[in-house]
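Note that one protein chain of the assembly has been removed; the remaining protein chains are unaltered in position.
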Amino acid sequence: MIEIRWHGRGGQGAKTASQLLADAAFMAGKYVQSFPEYGPERSGAPITAYNRISEERCSVHSNIYDPDYVAVVDETLLESVDVTGGLKTSGAIIINSAKSPDELKPHLRGYAGRVCTIDAREISQRNLGAYFPNTPMLAAVVAVSGCVDREQFLKDMEESYRHKFAKKPQVVEGNLKCLREAMDEVRYGA
Amino acid sequence: MKKAAEINEQIPWQEVTVGCEIYEPGTSRLTKTGEWRSRTPEWIREKCKQCLLCAPFCPDASIPVEDGKRGEFDYDHCKGCGICIKACPFNAITWREDA
Partner (left out) sequence: MSIRERLSGNEAIATAMRQINPDVFAMFPITPSTEIPQYFAQYVADGKVDTEFICVESEHSSLSACLGAEAAGCRAVTATSSAGLSFMNEVLYVAASSRLPVVLAVSCRALTGPININHDYSDSMAERDSGFIQLYAENNQEVYDNYLMAHRIAEHPDVRLPLMVCEDGFITSHAIENIELEEDAAVKAFVGEYRPENYLLKKENPLAVGPYGVSGYYMEARVAQAHAMMNAKKVILDVAADFEKTFGRSYGFFESYRMEDAELAMVIMGSSAGTAKAAVDELRAEGVKAGLVKIRVFRPFPGEELAQVLSGCKAVAVMDKSEGFSANGGPLYAETAGACFNLEQRPKMVDIVFGLGGRDFTVEAARSVYGRLEQIARTGETGPLYTHMGQREA
């Protein structure tokens, strides 16, 4: 079982990103959980969302305290939230940032595991002409965690986009490029 | 199906209808609520212009109207509220003195 914790701010789509990841894993035949933790329901307030991805149905419904992976949708959270709390050193943290892993490592309270960054803004602007951080973040988490096979993931997502954007087929290619390029452009720290 | 007339304070719980439902209309005919009246209105026929303002005001439908004219009160169901007395513009309804 792979356990993932998402950190974002209300309105940025961390909950949606966790749902998209659950979708991708579901399409690949897995058992999934995607659930948010609700604090103050306010735009901009820090929020947490979770994923469990497994081969069998998971009956545990607690929050996740020792995740395998952490995804941070907004790097300004690094100062205010203990994003690496409980994160397994065998896992990794994936941060949406234009900075390199080495630049961010000092802000991670001594986390000894792998640090990855992805410039979701740039990739999204380049392919979609607007800032949708979820698509590149989703691809980066899949690439780093390996929770879904890459080719299977891209195939399932294409099918999903063709269905979702049936009335706007022109945006399918941009989203797919966004996924592929994000998977290739993850920067892996030591 | 149990008739309203068969429901009374002697029947066992097994015979009380589900949710105390009543399966027929007009069952107030079975209970002469007029007996509970403490004051009684009286219709003074000579003063009555048959304007029929009183009938729709009666909350107990106790002023029968037939062929466009009101008749005597249904005292089996009149509760003695006196609304008809207020409604009548011709003082053709008053409280009965002996009540």
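First chain written, first letter: the chains are A and B, and each begins at residue 1.
Criterion: contacts are C-beta pairs under 8 Å (C-beta built on N, C-alpha and C of every residue); 3 or more make two chains touch, one makes a residue touch a chain.
As the structure is a prediction and not an experimental result, all values here were calculated from the model.
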{"item": "Residue ranges of chain B at the interface with the undisplayed chain", "value": "1, 9, 11-14, 16, 18-25, 27"}
{"item": "Residues belonging to chain A that touch the chain removed from view", "value": "19, 22-23, 26, 31-36, 38, 41, 57, 59-63, 65"}
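As a convention for this text, only the chains that are shown with their structure count from here on.
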{"item": "Chain centre separation (chain A, chain B; CA means) in Å", "value": "74"}
